[in-house]
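Only one protein chain is missing from this complex, and each of the others stays in its spot.
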Amino acid sequence: MATSDTQSDEMLSSDRGEGGVEEEEIESRVGLSYTLLQIQRDPTALVGLAIITVMTFIAVVAYLDAVVFDYLANYSFFANLGVEQYWFANTVWTHPENDPADVRALLPPAWTENAFGAGTWDHPLGTDHRGRDILVRLFYGTRIAIQVGFISTAIGMVFGTLIGAVAGYYGGWIDDALMRGAETLYAIPFLVLVIAFMAAFGRDLTYAMVGVGITTIPVFSRLIRSRVVSVREEDYIEAARAAGVRDRNIILRHVIPNSFAPVLVQATLQIGVSILIVAGLSFLGYGVQPPKPSWGQMLSNSRGYMLPDPWFSVWPGIAILITVVGFNLLGDGLRDALDPRVNN
Amino acid sequence: MLSYTVRRVLQAIPVMLGIVTITFLLTDAIPGDPVSIMLGPSPSAEQAAAIRAKYGLDQPLYVRYVNYLADVVQGDLGRSLYFGEPVTQKIMERLPVTLLLLVSSFTFALATAIPLGVISAKRRNQPTDHVSRVVALMGVSTPSFWIGLLLIIAFSFHLNLLPATDLIMPWADPASVEGASTRWDVLVTAGEHLIMPTITLGTLQMAAVTRIERSAMLEVLNEEYVKLARAYGVGESTILRKHAFRNAQLPVITVVGLQLTQALGGAVLTETVFSINGMGRLIIRAINNQDYELVMGTTIFFGLTFVIGVILTDLSYAYIDPRVTYGERE
Partner (left out) sequence: MSADEPLLEVRDLKTQFFTAEGTVRAVDGVSFTVEEGEIVGIVGESGAGKSVAASSILRLVEDPGEIVGGEVRFKGETLVGFEEGPDGELRERDEMLSNGEMRGRIRGREIAIIFQDPMESLNPVFTVGGQLQEFIEINRDLGGEEAEQEAIDMLREVGIPEPEARYDDYPHQFSGGMRQRVLIAMALACEPSLIIADEPTTALDVTVEGQILDLVEDLQAKYETSFIWVTHDMGVVAEICDRVNVMYLGEVIEQAEVKDLFYDTKHPYTGALLDSIPRPDETVEELNPIEGVMPEAINPPSGCRFHPRCPHAREVCIEVHPENRVVDGDGTPHRGACLRHEETFMAGYWGSDPLGNETQGETDPELTTDGGGSDE
């Protein structure tokens, strides 16, 4: 299938043959299986996928370790079985918190030294201002980033898709009202809107995710709406309507599935954006509250120690960068696979 | 063209109304009593009642909403509960700082991104293209405030080249600027203060515009009219400069217009990193203080920049693409 597609595309691009053929070709590409096939041949998209997989795996391990084992260790039955808190960190690294009697704060990475002493392989990337291991905190911070990225994007995607589909399908005043609403959300900077939202409802992570999710709605509703407006005119939708299929079913069964591929691309890219926004929120003190670690919060903590221990400020940023690059690479790959005309 | 612009401005009115409503409801939901902020933790009942009456806080929500709207329409944004000054005065005080930051970072972003994107498209899949794509990818994937921190570490702490905090206005009185005696000194100092915040805030815009510029140029370079120009012996540089460039700017303008509002969000972080007293920090402070007159005032101001962004976008669209004014394209 791929062979014939690309080949005929060559012929089409060089020999813009008898009209109409090209449109059909492109339309047929907007399928999930075709997209996945293209992704397999795109090395940069595969790198992105690999980064996402690794980060998600770390997040899951950290989640099990921090939440599940923590929970289990409180029950004597499991405690007797040897289930302990921070099992993973204890096994693989030294304890994330130092011995209170011997706090070694702001240690540099193992291979360097600074005013506070020489680095040690007990803390490969050094320690923070309270003597906690930076690598372990980065590890647990992954969970927050990934969780926030996926959940807030899912919220935005579900509501944005529904709103956009309804607006585009019905048109008229419903369309106007919903789209002006979306525009309003867009008119206030994401960060400010989420902070106001969190100030009103609560400063912790749940509200960060919901807040970022809400600000993401316009992104998806605009995308879906523009697709729906064109899909609405298709013959098979007309036919379904004529056959008495209910509007709700037309939207859910025909309109939305037909717009799924571009939404997938947008969602992938949006996860990266959400991770960046939440890092910014944490940096400003909105988001996961200490002592739970998040990358933005670590950067915020590091601000006071940039002169004596610059490494403290470096690591969390690198973690954010790598993760977001992963989502952007995969998103770009998906988009290229869907739009062969701009074949990056 | 004029009627088109007027229409777009009119369409922005419900958006402005929506902004006021959302902020009004959100600020109202912020827990805490504004009266206690003004009078301290345990005010006397009479004092509290007097303040409530003065600010109309004893009225029901919808009455306050209507009153507020009426004030806003007349250009009165109220008085900051925390600072005790009119909100408009507070905004005017902080606005030049943020505007300077925004103008300089957008100038930086466009001046680097447009050539980078065009060259990238022109030399597609060659080393220049790869480098510029990696730069753009990093730019959209890096938290801006982290760039700020790294810049401070490198240029302020280690190389001792640039100041790590504050902005100096280029038009400031030389007497008020430390170590400056002439206008030139002020300009140099202002420039030194501006470099790192500009890069911090502008990198995301730069990267986003580079990416869109590249893909838009690639798309336009594939158009039939570009092929036609080539077939009629038009040189490659003319094709790039004249035949392709103008058309490729349409999606770029859309992105820049949308970024204008979002850059204000970025300004919050940049101002925090460099301890700059601009609009961004003002609004965060207002939210933290439950100074809701100020929160609403600043947010309405954000709405205004959005409207300005929309109008600028549409005007540039109409200027570039003759089809716009004829209503073929929206």
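Letters are used for the chains, namely A and B, taken in the order the chains are written, and counting of residues starts over at 1 for each.
Heads up, the rule we're going with is that contacts are C-beta pairs under 8 Å (C-beta built on N, C-alpha and C of every residue); 3 or more make two chains touch, one makes a residue touch a chain.
This structure is a prediction, so every number in the text was calculated from the model and none was measured.
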Touch with the omitted chain, as defined above, among B:54, B:183, B:227 or B:241: B:227
Residue numbers in subunit B that touch the chain omitted from display: 223-225, 227-235, 243, 246-247, 320-323, 326, 328
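We adopt the following convention: only the chains that are shown with their structure count from here on.
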Rounded Å distance between subunit A and subunit B, as computed from the means of their C-alpha atoms: 24
For the subunit A and subunit B complex, residues of the former touching the latter: 180-181, 183-193, 195-197, 199-201, 272, 276, 279-280, 283-284, 296, 299, 302-303, 306-307, 310, 313-314, 316-317, 320-321, 324-325, 328-329, 332, 341-342, 344
Complex contacts: residues of subunit B adjacent to subunit A: 11, 14-15, 18-19, 22-23, 26-27, 29-31, 137-138, 140-146, 149-150, 152-153, 157-158, 215, 218-219, 222, 258, 261-266, 268-269, 272-273, 283-284, 287-288, 290, 295, 299, 302-303, 306-307
